[in-house]
Every structure is written in structure tokens, then in C-alpha cells.
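Supplied in C-alpha cells, the structure appears directly below.
A selection of the complex's chains, in situ.
Each chain carries a letter (A, B and C) given by its place in the written order, and its residues are counted from 1.
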Amino acid sequence: YELQVSDGYEVGRVNGLAVMGEDSGIMLPVMAEITPTQSGGQVIATGQLQEMAEESVQNVSAIIKKFSDENISEKDIHIQFVQTGQQGVDGDSASITVATAVISALEGVGVSQDLAMTGSLSVRGDVLPVGGVTHKIEAAAKAGCKRVIIPQANEQDVMIEDEYEDMVEIIPVSHISEVLDVALEGEAETDSLVARLKNITGSALQDGSVAGPSSPSPQ
Amino acid sequence: YELQVSDGYEVGRVNGLAVMGEDSGIMLPVMAEITPTQSGGQVIATGQLQEMAEESVQNVSAIIKKFSDENISEKDIHIQFVQTGQQGVDGDSASITVATAVISALEGVGVSQDLAMTGSLSVRGDVLPVGGVTHKIEAAAKAGCKRVIIPQANEQDVMIEDEYEDMVEIIPVSHISEVLDVALEGEAETDSLVARLKNITGSALQDGSVAGPSSPSPQ
Amino acid sequence: YELQVSDGYEVGRVNGLAVMGEDSGIMLPVMAEITPTQSGGQVIATGQLQEMAEESVQNVSAIIKKFSDENISEKDIHIQFVQTGQQGVDGDSASITVATAVISALEGVGVSQDLAMTGSLSVRGDVLPVGGVTHKIEAAAKAGCKRVIIPQANEQDVMIEDEYEDMVEIIPVSHISEVLDVALEGEAETDSLVARLKNITGSALQDGSVAGPSSPSPQ
């Protein structure tokens, strides 16, 4: 099977990126849906998530719960790492992918499908560095993506080969609001959502000083 | 014991398909029932489901919760993989089987019993590819099924032997609404349910671009 | 100690049957009681139930919740496999025994004590085949039972020795309503309960086509 990148926008579906083994990347879509709950709202994530990936989803949920203006206590948030197989998903580098998919599903706003992204998140919306950025960008380019979002703190790590250089635009970001500004469909609606997101995490945006420690989490 | 395929329709009972070992398939019925709950609605699945099968049921539950127009918080959803024995069930290829059985039970609408099906599902209703399609189709044909639903993304994988070719019609689908359109009893009621299902997952149906990665889950 | 079979009827107590080792059966009583709940109704089963037996109880609970016309959310359902010791109980062949004991306790209607039974259940009330039928019937006969209920799908498996042939009547059934019709005390009350049970699982009774796969669960 070949994973085809489509043009256009899709609600609740975002192209994530992961590292496989030592030196190759893979595109890994994340899908989200918001539903009524049976017995108290919860976040349900599938795709054989290992411990760090589970915690990544918990961190993202902090931003979602602050962002949501619906009564989130009567909703279940479903997050699906699509067809990851038995080996599952580890690490926290899909945090911005998950956040974007859930906000897209919550608001019914499409996400650009020729875009891929990688980035960890703080509970206050800061985009934190990840590992394997170069391999991930190349995987996105091979799959046909035209743009890739990476953490600003990883900008100096990018060493992609010449053949991919003109195929793909690299977009460094430092806050989840910048991710949504790039990824979502519709200028007016996007600006409104970005403003709302900046507002709830406002004080965290004033100086840009948040940075990770010297050992970024792999993948 | 011989598993006999019957004509006609049955509420809450769907013929699923699984792979056994390397090169043989088996028909595996899934049954569903909706009941009052004792202490907060839940999804209860039996048949010794292993991890990926449990997650498959969670993904299906997203669609069920969106679809249901009854107060799902006061209902338990029982899903039974019938007589799977100690070895149990793994993988996510029964996702469309489970979804069909539960919707049949919720609505009291019969499911065609000379039909078998295999397919994974996204939380937004996309039918995703699975493994072992050829062996599964042959198992359905041997059991007397006249039609088999498979994921559209698996269409090129079908290499059934000549003897089965005229026995069984293969129906590729890309969304759960197509599965119901084929499986359920009664033209008018089915059309109404399909429309409702399309409506709740509407934006996901516009371009058909969702596809799985290169490594489909086995079984 | 000798397990004596009594004449007459008892509320909430049913003679089940199990296989021990390779080639002998044992009579295993199941008792049930319905009580007020402390903190949200639940099903509590004791007797060191292993995984398949736990799931069997969950399947039975689907039928009980549909059947009950009391507010089951304020009740606990206690199920006790009596004196099974450290080795406990496995398999799903006591499903009809458990269902009968609980319905007897719920309704306060006696169960025939010279009757024993074995059979698996679907969540919609179909009686499914089990293993070891011959050894179980002989165990029931030895214990003094005059009648034994078995799944219709197991009818051809019965090969009991001559000495037991005239001691015990074998009653094949295909739906839980038939079990109750045989087991419960009082013609009028039983007919009313059977009608209610048929009504809640109605569509499942029309063609009798439900059958298990070729590998029935042992015990």
C-alpha cells in the first residue's frame, strides 16, 4: 500500500511523523473524533501507545480542556494513531499532531493534508524540541507533503539532502497557536481560533524563553 | 460442528472473518445486544480480545456514540465474539463487523446472513485496509456466503482460486455507511440509517483520500 | 461428602455440570442472590472464575439486564459457584446455569433440583455448543439427576453408556427460554416468564440458524 497525500483539507485528520529504527522516518496519520460520553467524559487514545505517548496525550488534554468552550465533561475525545500495528507508538513528538487533530474535530475546521508536523508540547502550549527531525522531514517530502512544521528549537538540527530541499517548506514554530495558524482551513475562522488559543495561554507567549533541557526525547 | 450460513436476516449478528495461522481463514460471527446499564453505560466485549482487538472496539465505539440517538449513557453495549475459545481474538480487522452488529442491535434492523465482512475502521468511519483478504474470502465462500465486503484499499490484494470465483461476490467499500447499505434489511429503513451515518461523519466523505500506511495490520 | 440431589424446587440454586481432567464429569451447583447495592449495581461472581468464565458471566448479564423489570441499577447480582476450591472454574459452559439461577433469584421462582444443565449462551439468548457432554450427562446421572439439559448443537455428541440410558432424560435446547420452560416451578408463572424472555430476544428465535463455529470451547 502507498500512503497518498491529498490536496485539500480534512476534518480531524493530521499527518504526523515518526522515526523508525535509527535512520528513517515515516508518516503516521492521527485522527480524532468528539462524541457524547456514556459515563463521564474521557480521552481515549488507540494505536498501542506506550508510556511516554500516553503521557503526551495527557499533556495535550490540558490544552484541549482549556480551549474547549463546549461542556467537555459530557464528551469523549477519541484519538487514533492509524494502523500503527503491534509495535505501537512511543515518545511525545506527536503532541502537536494530536492537539491539531482534536481541535479540528472539536471545531469542525479542516486541516491541510499536504502538511506534516512533529513537535512536543508543554501543558501551557509551548512547542518543545524532538529528535529525528531530518529523517522526519525527508519522510514527509517522500510522501508528497509540501510543508513540514517543526519545533523552533530544532531549527539548527535540520540537515536534509539536496533532493528534498526544494520539495518541502520547513516551518519552525514555538507555540501551538502557530501550528493552528498554519494548519487550519479558512482565514477568518482560523484567526479567531488562534486568538482564542493565545488568550487562554497568554502569559506564556510574552518572551519566548521556554526551552527544553539538553537531552530531548528521542522520536 | 459445521457452521451453517443461513438465508435471511438476523438482528445483532454479523459474519466476521479472521486469519488462522499462515494460510487459512475462518468465519467468526460477532453478536451484539444493547441493554439497560447497572452503573453508567459501558462497552463490554467478550471473546478473549487481545490488545489490538480491544482498541478496535474503542474506535468503533466512537462511531456508535455519535450515531446513537438514544441516551447511550444509560445503555450497556454488549459485543460477543462467539466461541473464539482460549486463543481469543487479535487485530482490528473485525471493526466493521462489530460496528454493523451494534448498529443492527441498536436499531432492531436485521443483517444479511449470507454476507461476511472484514475491514478496519477509523474513528471517523473510513474503512481501512487489513491483511489476509484472499484467505478470508475463501473461508466465507466455503461456509456458503454469497457476498463478502472488503476494504477498497485491499481490492488489488484479492487472488482467490477459480473454484470460488463464481460462488462469491466481492464488494469493496471505503466508508462504514457503504457497509450498512449492503448489509442491512429493508430498503427504506436502511437508506435512512445510511443517511444519518453519512451526516454525522459528513466531511470525511468528500474526497476519499484517507488511506492507511504501507504496513497494514495483520489479520 | 456426597452431593445429594433432592426432589422439589429451590430458589436461586441450579445444578451445573463441569468436566474434570480428560474423562470425568462433576456436578457443580451455582447459587444466586439479588441484593441492594452499596455503590452502583454490579455483578459479583465468586468461585475463582478464570477469564473465560468471567466473560461467560458478562454475556449472561446482557440477558439479565434486558430481562429484569426491576431497577437493576440499584441491585447487586451475586453469583456463587459453590465450593469450587483453589482450582476454580473455567470455560463458558455454565452460562445457562448462571442465567437460570439469577432469573430464579430475581423472580423468586423455584428451580427443579433433580435437573442438571450445561450450555454456553450468546448475548441474545441462543444456546451454543459445549464440550464434554457425555461425561457431564453421566455425572448428572450418577448424582441422581433425572433430567439433563444440553445444547441442541451437541445432540449428536451424546454417547452415554447403557447403564445411564434409562436413568436420565436428555433435553436438547437452542434458546434460554426453553431452559427456563423446563427448569422453573409452576406452569403459569413459568409460561409468563418464558413469554417475557422470548419477547425481549424475539427476532433471534425465528429461524434457529445460529450455530457455533467448528471448534467449540472445551468444558
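The rule is short, and it goes like this: contacts are C-beta pairs under 8 Å (C-beta built on N, C-alpha and C of every residue); 3 or more make two chains touch, one makes a residue touch a chain.
Owing to the predicted nature of the structure, the values given are computational and were not obtained by experimental measurement.
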{"item": "Complete complex - number of sequence copies, 3 represented", "value": "6"}
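We take it that only the chains that are shown with their structure count from here on.
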{"item": "Centroid distance [mean C-alpha coordinates] between chain B and chain A, Å", "value": "30"}
{"item": "Inter-centroid spacing, chain C versus chain A (mean Cα positions, whole Å)", "value": "52"}
{"item": "Intercentroid distance (Cα basis), chain C paired with chain B, Å", "value": "30"}
{"item": "Shared-contact residues (touching 2 or more other chains) in chain B", "value": "40"}
{"item": "Contacting residues of chain B [partner chain A, same complex]", "value": "40-43, 51-52, 55-56, 58-59, 61-63, 65-66, 68, 72-73, 75, 120, 122-124, 126, 128-129, 153, 203-204, 207, 209-218"}
{"item": "Footprint of chain B on chain A - complex, ascending", "value": "1-4, 6, 8, 10-13, 26-29, 31-33, 35-40, 44, 46-48, 76, 78-80, 82-83, 85-86, 108, 110, 113"}
